[in-house]
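Below you'll find the structure I mean.
All protein chains but one are shown at their positions in the complex.
Chain naming follows the written order as A and B, and within any one chain the residues start at number 1.
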Amino acid sequence: MSSHVLGAGRAQGSRFAVATATHASTVTALLAIPAILILLAMPAFASRAMLQELFYVFTMLALAQLWNLLAGSAGLISVGQQAFVGVGAYALFAFTVTAAFDPMLAIVLAGAVAGLVAVPAALIVFRLRGAYFAIGTWVVAEVCRLILAQVKQLGGGTGTSLPADVAGSMVGLDFVRNLFAVRGPAARDILAYWLALLLAVGTFVLVYRLLRSRYGLALSAIGDSEAAAESTGVDVFRTKLLIYVATAIATGMVGALIFLQKARISPDAAFSLIDWTAYVIFIVVIGGIGTMEGPIIGVVIFYLLQYYLAALGSWYLIILGALAIVLMLFAPAGVWGLISRVFDISLFPVRRRLIVRASAAHETEK
Amino acid sequence: MTHAAATVLETRELTAFYGDFQALFGITFILDEGETVAIIGANGAGKSTFLKAIAGLLPRPAAAVRFDGRDIGTLPAYEIVKLGIALVPEGRRLFSSLSVEENLLVGAYGRRTAGPWNLAAVYQLFPMLRERRQTPSTALSGGQQQMVAIGRSLMSNPRILLCDELSLGLAPIVIRDIYAALAEIKLRGTSVVLVEQDLVHAMSVADRAYCFQEGRVSLSGRPSELTRDAIHAAYFGL
Partner (left out) sequence: MLGWVDTILQGVLLGGLYSLYATGLSVIFGIMRLVNLAHGDLIVLGAFLILALTTAGVPLIVAVVIVVPLMFATGYALQSVLLNRALGRNILPPLLITFGLSIIVQNGLLETFSADTRFLNVGPLQSASLPLGGGIAIGVMPLICLMAAIAVILLLNGVFYRTAVGRAFRATSDDVEIAQLMGINNKAIYALTMGIALAVCAVAGFFLGARANFDPSIGPARLLYAFEAVIIGGLGSLWGTLAGGIVVGLAQTIGAHIDPEWQILSGHVAFLIVLVIRPRGLFPRAVD
């Protein structure tokens, strides 16, 4: 980027402009539409196994984007998001098994329940800062796990399975069955796949628009310095609370969907630190924390690593841990950080840039 | 003394940055053994930055700072104090969980050379500290804290004492005591670089003075040579 010394006080019409879009981002936005259409049509030609793999990728991507929003933008580094995955999942089971709600409705309600839990949780953990805040969120997750393990109607410590009639009676299942001429379980997978795609894209769009709004600006300010943000009129507490609850709601919905698909729940699985926090953090960090592109790249890399290395068991986890350490030491901005630095591009820009027009025909960026 | 004293500290084209912000734009500076040099200038001129750079708290070019003819630009701060350059930081910055005496003792942690300064000598210089030796450093008045800060830096037996805004926030009568102590310190042969907003005191003790303005030297010379108008102009860059 070239630098210009600003001439003081020379009025030249609109010499400065603030813009967010870049050439690359416009291209990407245009390409995104056909891409999503293809993904939407996948069930027509992809195998069931492939849909299940994509389901995993989409749900992890959604979780990663949400964690990235909390940690990358607002500086709220949580290692306790599994609390909301688990609460959402258990809420889904509660609503469908004991109250016979339709699973689709239950997913939405599960999000609401997770959001409700997030409020008192936030009021407690916001008393902590930094790394202690992180562990505090972990304690909250543990409390949720231990409490739900006491609930016998939902399987207690060993968990329970989703009854077949619940899984087989989702709204839209008949439509899918007829459209693709498949049987029950395959139709369920297709429906779950679409829901996962919807959640992944929806989360992306919401997070992107949020970060580009004034709200996003407030979040970045808080992430940089709460005191400074407060002094410029940002209601730090309310902003943090809203973002924490909002991500909890979305995380709860994703958790509900994940365990609807699994059709089986247990406290250890629903509140697993490794599955819903360690892997998620790894995805965000290897991709590039604080960027929109990061989680997308991260989930692809993570999926490949998982595909080839998961058979190694403990060694796989050791490799992941070592990779995370190496990343933090030598490439803290992740893969996307390296790419965007080398090529100076931004596909989903959230930063506002100052554009200085040296003359009517010239545009330079600062 | 009539023979020329050796140059004990010099900077050549010293630059310093806070992130992307450049605070010093190439400072050339000389301190001879036994001298007292004052650095004056408006707020934000880079005076404190200059002292921090010499003391090793800021990254600086390898050959930009020379002590006794040796480049010290790559040394970390805790090595530089062991060589004999001690900084009395702006705002006192005593260790809040340590008592007066503990603050003084910490000053001797990096002491590598013998010299006149030890606990007894510091208490002799600042008798009112002896009465308060066990007091938490936070319970002292501004002037007493400044005395502790100076004493703490003396405990390493420095050849050069860098003083950053000794008189900041202190009452005139206290400033007088501080400067009396400074005279005592000078008598023991310590070279002093004094950053000061208080022009009168600064010029009264200094052998030479530099004026900084927006990260550059705008004026230098002996106090007797510098006219009030020249100083005024150099201060504000008019």
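Operating definition for what follows: contacts are C-beta pairs under 8 Å (C-beta built on N, C-alpha and C of every residue); 3 or more make two chains touch, one makes a residue touch a chain.
These numbers were taken from a predicted model, which means no experiment stands behind them.
Chemist: Which of A:F84, A:F101 or A:W138 sits in contact with the chain that's absent?
Modeler: That would be A:W138, which touches the missing chain.
Chemist: One chain isn't shown here. Among A:L51, A:V176, A:V254 or A:V285, which residue touches it?
Modeler: Of all options in A:L51, A:V176, A:V254 or A:V285, contact with the hidden chain holds for A:V285.
Chemist: Of the listed residues A:A29, A:M50, A:L146 or A:V205, which contacts the missing chain in the full complex?
Modeler: With A:A29, A:M50, A:L146 or A:V205 as choices, the missing chain is touched by A:L146.
Chemist: With the missing chain put back, one of A:A46, A:L128, A:L210 or A:I345 would touch it. Which one?
Modeler: That would be A:L128, which touches the missing chain.
Chemist: Using the document's contact rule, name the residues of chain A that touch the chain not shown here.
Modeler: 71, 77, 79, 123-125, 127-128, 130-132, 134-136, 138-140, 142-143, 146-147, 150, 273-274, 278, 281, 285, 289, 314-315, 317-318, 320-325, 327-329, 332
Chemist: May I ask you to list the residues on chain B that touch the chain which is not drawn?
Modeler: 55-57, 76-78, 81-82, 86-87, 89, 93, 95-98, 102, 105-107, 109-112, 152-153, 156
Note that only the chains that are shown with their structure count from here on.
Chemist: Between chain A and chain B, what's the gap in Å when you average each chain's C-alpha atoms?
Modeler: 52
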